[in-house]
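One structure is given below, encoded as structure tokens.
Missing here: one protein chain of the complex. Every other protein chain is in place.
For clarity, chains are labelled A, B and C in written order, and residue numbers in each chain start from 1.
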Amino acid sequence: MIHLHYFAGIKEVAGKAEEDIDWVDGTAADVLKWAKKSYPSFDFSSVQIAINEEYVLETEPVKPGDHVAFIPPVSGG
Amino acid sequence: MIHLHYFAGIKEVAGKAEEDIDWVDGTAADVLKWAKKSYPSFDFSSVQIAINEEYVLETEPVKPGDHVAFIPPVSGG
Amino acid sequence: MDAGLIKPFEVTKKPLEPARYMEYVTHPGAGAVTLFAGTVREWTNGKRTMHLEYEAYEPMAEKKLAEIGSEIEEKWPNSRVAIVHRIGALAISDIAVVIAVSSPHRKAAYEANEYAIEQIKRVVPIWKKEIWEDGEEWIGDQAYKPGGEQY
Partner (left out) sequence: MDAGLIKPFEVTKKPLEPARYMEYVTHPGAGAVTLFAGTVREWTNGKRTMHLEYEAYEPMAEKKLAEIGSEIEEKWPNSRVAIVHRIGALAISDIAVVIAVSSPHRKAAYEANEYAIEQIKRVVPIWKKEIWEDGEEWIGDQAYKPGGEQY
């Protein structure tokens, strides 16, 4: 199982801020693929992935228990 | 008569912040000449002149009633 | 105001008090303190903002703010930094972000402060939704690409 975190527009499309999904093995790219399929109305093209609060490349492995966050373009400040 | 204003090091050398001197006619350069003669221990080489609270060139005329200030290099901020 | 109880890198729902952060960064070695406050502007490109909503991935945002602080203290020696960002609903003129930087000299205090806001807009997971009279939208200033040239 991994813990997913949604923000801003993704959160609105998903209708939730967090969810847990079953997970055995894979990369950040695989999680992104899962999200695109699950929430097809959201454009994930400029979304970054953070694992356990750190930005990662899509090749990064995702292990059970990890927190995976979808980070749309930030707009703080 | 004109009104002279001294600050910082000049004020300490002159022993006063202000004084009035007799004046009929002349330029800022003439006032500076008077000051150099009156307070020879102060180095006036980088002192600017302000007449009535405005920086002037040494060629500026000084008229009776004017306020003439000797402005050593400023160091505010 | 008890500067001792301040969290220098924080995401909070409470109104920001800039003076507290100025006091926090001031120290005997400092000759200059710069403070930046990002405030909610009413008009942008002819569109009137009614209010803003800010949201954050709070633990990661606080971590990133602290990282920016560490980078600054390394790049500009003897500087001290505090960066706080407010989230939730903000009205016109409310302060969204406060960056306070002290340094022995003024040039560094300006540069480091500007560096902080640029980095915030690049890497800190905080989002803003603009609410206008006739609609609303999440704003995306720019995407962060790890390994890319932005960082």
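As a convention for this text, a residue touches a chain if its C-beta (ideal position, glycine included) is under 8 Å from a C-beta of that chain, and two chains touch if they have at least 3 such contacts.
These figures come from a predicted structure and were not determined experimentally.
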*If you put the missing chain back into the full complex, which of the shown chains would it touch?*
B, C
*Which residue among B:Met1, B:Ile21 or B:Leu57 touches the omitted chain?*
B:Leu57
*Please give every residue of chain B in contact with the chain that is not shown.*
5, 7-9, 11-12, 46, 48, 50, 53-57, 69, 71-77
_In the complete complex, the non-displayed chain touches which residues of chain C?_
17-19, 22, 26-44, 92-93, 102, 104, 106, 109-110, 113-114, 117
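In this section, only the chains that are shown with their structure count from here on.
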*asked:* Using the touch definition from the top, which residues of chain C touch two or more other chains?
replied: none
*By residue number and range, which residues of chain B touch two or more other chains?*
none
